[in-house]
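Below, a portion of the complex is reproduced, with chain positions unchanged.
Per-chain residue numbering starts at 1, and chain names A and B are given in the order in which the chains are listed.
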């Protein structure tokens, strides 16, 4: 095992043209395992149930991840206490515990630690640039103290807030990646992917791209637009995708949040491992070299990315010891018609059925057409009251 | 924490009319986490990666499971070495490690340990009753040494083999549960569910039912047929279901094995938590009191069963601290149109889209129409060769 600090950094790897495999989204994976609450989506499990977080890190490491992202999503103080959420740990405790877990598991293999910040309720509630930057700074202090290897500003719906985050992170001298949660239509104020990317690079990001909100192919398409924008502007950057593991052909600009199925009925949209291999290939072809995942990704999805790019990376992940490429493990199945599926062309061509004949294949996304600046988006520390919910229920019912 | 042995046994609970919640299927859950190989589906992880198995036990315990099944599925020596599978642990080591892990976690809460045996390649290959019973006996010796609380004979396609297993298990004096992997059409030789159940009860099973192969509602329907058969015969038993977490409306008698999507493209069929609550309710209404899951179940699925039956059980599981009933956690979401989904009627009525407009909603199952006794079903220790695979590929292609 390499001693801490002796590993090649993220930019060193990307500059050399290597593939860096990210991990998957922890909030969704740990929600299914019983450690994260859907709604607030806060990462107190890092302090509360470290064994669960450590195990998930380990599974992604085994699956081929080169990055252990600290489980600090939404771990800013204003988000931890939003709308009645109550925690027994402080933001600092959570952030520190998350750093320690990421480092512990990173040291078990060839992985770096990335400290992550994400969008804040404060920005949505129209707080000032100073106030918002102070929030990022607070998380950052922990990352520096814990000496993470690089930093990620991720899950921003508005490029302006992401620029602020990048500016704060950049001041540390560590490499900075920045990913928006946008699709081809651009950010919530209509800034195109190309322009968003240019602004992020100018703000100091070394790596730009998208994460969350859209399915893999849509994210690859969006990053390709970012890349075209950066190149057209005569700038340079590395590119990154960390998409959903859910098919989202029916999403509009706000992504899967707007789907009626979000967040408790997304199951039928989960990608298969074979669809993930196709994603890895397309991302690679598009010139993207930091390839990871977000909500919905399980370890086997990351393993599929690593298996697709095994030749390019020169290695298979440890977890592939428990996986036959393209279904070859089925050669050991007891039933002959299942052994007949032990081949690539079978799985590549298969169009999997939903088993849900009473359900449609696409949904009409909710679209309230509001974003930062609209009264309905102001956040509050107090729990949402029944009086506040009633008009929301009525508005929603009137739309359907 | 109750000292070992001080807990009320499974029959004590069922006799008192209580609900016993099972766990989910470990081979599928651990395959997604990178510790089990699809194809052989063997449980060497119990010895190889105990931390991963322990964590999964813990998640089910937190989710409400009252039973920790030893991770000994297919852990008979003839299966561990079938068709070229090679392991660095003996069957005995795996079975012992699995017992220790189940006991360790069971002791952390209100759960019993159940030792499980399942169908053997030897039966499929037409070995004698004596030979098959010897295999069960070997696993059983470990269960007795480790003093499990009760025994489960599960995943049998032929009632005859299940009877043999029950007879072996019954001799120990411990309570015995027996579940076939059949649907309403009955076992692979056409024995009806009602008759199967009668035969299992007569062989000595205290609890009878089904596991795996079919979706929850189909399993409830099948167990209802079993119950009717047992009652008509003037016998008594307790009833149990441990279904798939996959929708299988298109399956024929062999269940999801025959679906073209098995086992690598079943994602669109995964049940939501709300569909699981409906399953728990229907199972309860049908008089089934041992309610668990099998392949595809994740901890949140078991939690949904526990939440649906919270009133009947008088308690909510620990993991419900991270879950608002019927989506109420969404009251804390930042977006108002997502807060508008924080209610039961929204999730109960939703027909989730697949996000897969190029895919059908049902498949035509493979149906080679062979079972025990047919040459194509003879098993072998050696790896399947390319020469053996070729005719299988051709036969499969000719069917599509």
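Heads up, the rule we're going with is that a residue touches a chain if its C-beta (ideal position, glycine included) is under 8 Å from a C-beta of that chain, and two chains touch if they have at least 3 such contacts.
Everything numeric in this text was worked out from a predicted model, so none of it was measured.
Undergrad: Taking the 2 displayed chains as part of a homomeric complex, how many copies does that complex include in this file?
TA: 4
The rule is simple: only the chains that are shown with their structure count from here on.
Undergrad: Go ahead and align chain A to its copy chain B using Cα positions, then give the rotation in degrees, nearest 5.
TA: 180
Undergrad: How many Å are there between the centre of chain A and the centre of chain B, using C-alpha atoms for each centre?
TA: The answer is 32 Å.
Undergrad: Contact residues on chain B for chain A in the complex?
TA: Touching chain A from chain B are residues 31-40, 51-52, 55, 58-59, 62-63, 82-85, 121, 124, 215, 246-250, 257-274, 298-300, 303, 318-319, 321-324, 327-343, 346-347, 350-363, 366, 368, 370, 376-377, 379, 383-384, 388-389, 392-393, 395-396.
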